[in-house]
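All protein chains of the complex are present and in place, except for one that has been dropped.
Labels run A, B and C following the written order; every chain starts at residue 1.
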Amino acid sequence: VSSLQLAFARIGLDWNDAVFTSAHNRSLSEVVGWAKRMPKVGILTDQKNTPSVIAKTLLDCGIADCRAVVAENLGMENEEIIDTHLEQLPLVDSGPLNVLMLLRDNDWRPWPAFSPRSIDSYVHLRGLITKRDVRTLVLARLALRETDIVWDIGAGSGAVSIEMAELAWRGRVYAIEKERENVECMEKNVAKFGTLNVSIIHGTAPDALTKLERPSAVFIGGTGGAVVSILQYIDNSTAPSCKLVACLSTLENLVKFMNILKELGWIVDVTQTGISHSRQIAGMTRFSPLNPVFILSAQKQGNV
Amino acid sequence: VSSLQLAFARIGLDWNDAVFTSAHNRSLSEVVGWAKRMPKVGILTDQKNTPSVIAKTLLDCGIADCRAVVAENLGMENEEIIDTHLEQLPLVDSGPLNVLMLLRDNDWRPWPAFSPRSIDSYVHLRGLITKRDVRTLVLARLALRETDIVWDIGAGSGAVSIEMAELAWRGRVYAIEKERENVECMEKNVAKFGTLNVSIIHGTAPDALTKLERPSAVFIGGTGGAVVSILQYIDNSTAPSCKLVACLSTLENLVKFMNILKELGWIVDVTQTGISHSRQIAGMTRFSPLNPVFILSAQKQGNV
Amino acid sequence: VSSLQLAFARIGLDWNDAVFTSAHNRSLSEVVGWAKRMPKVGILTDQKNTPSVIAKTLLDCGIADCRAVVAENLGMENEEIIDTHLEQLPLVDSGPLNVLMLLRDNDWRPWPAFSPRSIDSYVHLRGLITKRDVRTLVLARLALRETDIVWDIGAGSGAVSIEMAELAWRGRVYAIEKERENVECMEKNVAKFGTLNVSIIHGTAPDALTKLERPSAVFIGGTGGAVVSILQYIDNSTAPSCKLVACLSTLENLVKFMNILKELGWIVDVTQTGISHSRQIAGMTRFSPLNPVFILSAQKQGNV
Partner (left out) sequence: VSSLQLAFARIGLDWNDAVFTSAHNRSLSEVVGWAKRMPKVGILTDQKNTPSVIAKTLLDCGIADCRAVVAENLGMENEEIIDTHLEQLPLVDSGPLNVLMLLRDNDWRPWPAFSPRSIDSYVHLRGLITKRDVRTLVLARLALRETDIVWDIGAGSGAVSIEMAELAWRGRVYAIEKERENVECMEKNVAKFGTLNVSIIHGTAPDALTKLERPSAVFIGGTGGAVVSILQYIDNSTAPSCKLVACLSTLENLVKFMNILKELGWIVDVTQTGISHSRQIAGMTRFSPLNPVFILSAQKQGNV
């Protein structure tokens, strides 16, 4: 399978600083992830994920137009090099096995490595969204790896799910949400930001968790009341290294979480936020406070 | 230069999911970065950065032992494949041009994509370190890209520099600090966490800035009094897209920054933190507050 | 002038535990103050402030109905004792010099000695009122005496003025306010709570201050921009023991106050409030934050 190398050779480009990836047998989220990060990407396409399909997906996920080269039937008689742009590709017909190369010029810059968004960036039902600074502190406590599998229980409109998915871009986030209206917001947000590695699940925890991959991290934004059974389910089904972070706005839920987790043998740590933002009024600077939130973070004893 | 591909073929491994990089003409920081992120890495070595030198660097930077294969003189008569472990490599003598492959098993997990550290993780002079949650909020505002060039003015013991360098791992952080004692702390911290892309500069801003690459982001942790000249220098020497974030603990400096930046035509936004952490006392949970800090973030008008 | 003693003797009551006061030559605010505090009060009336006028004032000021005895022409031939109730008195015709006695039964309780009110208690333009907890902290810093003369500059709807007047009930509060709409709110509030020792002044500081008694304490709720001249005027016209407290919501005004006062040789101390109140939602307890406010308190150097 030297086709990737061959493809770069055909257009006279050094491939040592390229990243090679494949659209074969997994979702295209990793292809999108590389396209966000690296200036030169070589992609092996297949019958399902043709250059045209991939290009459409990349554009939908927010990748800007760039030089795109499709190398067809490399080394064969009917070899063809289509040197065009990403935005042209959806119209291009190509064979089943190709190499697609994305090539950016020197001005190109990768996407931010970490950049939580303002709440206005997301579609959400009024008030039902974790504020940017709180999300930021949550993400810091989760300490996600690029390959993590995450459960987001009570995912709401998906802001935390999406930003977890952007850090764990080679992993997957399962976003469980029981309210249809929130699920609809989340679908719009995931589409808008092109985070293909968010799997939206319309259901109720802990039932909705039973069919999912074992997570390496869990975030709880809301529990719908079933705190005990959810925490017990998490305790039973996660590895000792699993991190749990929860955002709680009520005293009662906070103390309930603390008590249950302590009984289950987890070490619990709580942060209370009290963050104010400046507002300009008549050329002067006032501060406007966010609602205080409790961020609980926990890990099984002996694993902190 | 198909040696990288050939090397993987020699040991019977698929290279499509490997990342290839080179130790040729730049610091080894990118090699370290890939080794932290990807399970399969192929590295072209050179006369200066031999497999032995690279292995030593990787181990110093915290990369865990793993299978390491050196392919020497590939395709030539004296071709040799040394299939060993990273920790053995520093002792191995090898030719000038080789391929070094790092190969991890299925259990291997990459380093956290984002995980600000507790202040106890860093050597620091008492009190002179930005607290973890404040650092987290700073990093969110900087919205760094993996390739960013950053100035950290008044870098202190380097905690922010190091964590910026971990996000901008294919870029570089210039950490300017005027106090010798702080520089010594920073040197220890950079060594401890293996962030080779932090350049420590013992000097005073704005003088120490004149020889540096133009930054895409600036963080100010301290100014040593020269607020006006530093901000003017930044205004003159940065692109309109450059982000500026500063941590200020005094009212006077905050208002000074705001006034100067507004005069220079920047849009300024301030966050005041009021964060408390839980402390267990006699089985009960109290809250202990951090000192409130002002986080100023600014961008040139028309670029927010 | 043993008429007061005689009056109590006439109705067979011990006067040792009564307080005697006079409606002669001052406003009735002190009469009201005693009626709020003490169960047995003897009042010398005069031609202007007759029992009928006093009773009307007391009822307007919120004093509850009670036994009220008017002793007319004591010791003279036409002596008359009218033993009735406060609410009947406005209809009673009596001579020019009488004794009015207020007599409460054992269940009677004085008014609270210190009880700042919720903002809903006051008529105010939306937002333009100091919050209860902030007022409380302001009053603590002013450390008013019952006889203090206070200036309230930028008195707004008068909440702070009224509560200062309730502590300095034998003194007087001059409430300066430049907006007509606020003055109207203040007039309603002063009427509602019967604080006769608040003098409302519709005018602009420092001009409006020139004709006023020298104060023993100054509160600034707003300056209308003339910060420098107001603070200089206060510095010139107050005794060294005078306390100054100001509520500031903007950074710019805070730093301006601090700088000017320091230059004038005052010692300045600032408190920033970050207070949250519980709210019950679906049987659970959340916290809702007040806007943070800076409370500046200052005194001339050497007098702290």
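Just so it is clear, contacts are C-beta pairs under 8 Å (C-beta built on N, C-alpha and C of every residue); 3 or more make two chains touch, one makes a residue touch a chain.
Everything numeric in this text was worked out from a predicted model, so none of it was measured.
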{"item": "Shown chains that the omitted chain touches within the full complex", "value": "A, B, C"}
{"item": "Residue among C:A64, C:L125, C:A143 or C:A191 touching the omitted chain", "value": "C:A143"}
{"item": "Among C:P96, C:P110 or C:P240, the residue in touch with the chain that has been omitted", "value": "C:P110"}
{"item": "Subunit B residues that touch the omitted chain in the full complex", "value": "249-253, 274, 276, 278, 281, 283-292"}
{"item": "Hidden partner interface residues of subunit C, rising order", "value": "1-2, 4-5, 14-22, 37, 44, 109-116, 132-133, 136-137, 139-140, 143-147, 167-168, 216, 258, 268-278, 285, 287"}
{"item": "Subunit A residues that touch the omitted chain in the full complex", "value": "251-252, 254-255, 258, 270, 272, 274, 292"}
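Assume only the chains that are shown with their structure count from here on.
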{"item": "Inter-chain centre distance, subunit A versus subunit B - centres from mean C-alpha coordinates, in Å", "value": "22"}
{"item": "Centroid distance [mean C-alpha coordinates] between subunit C and subunit B, Å", "value": "61"}
{"item": "Multi-chain contact sites of subunit C, meaning residues that touch two or more partners", "value": "251-252, 274, 292"}
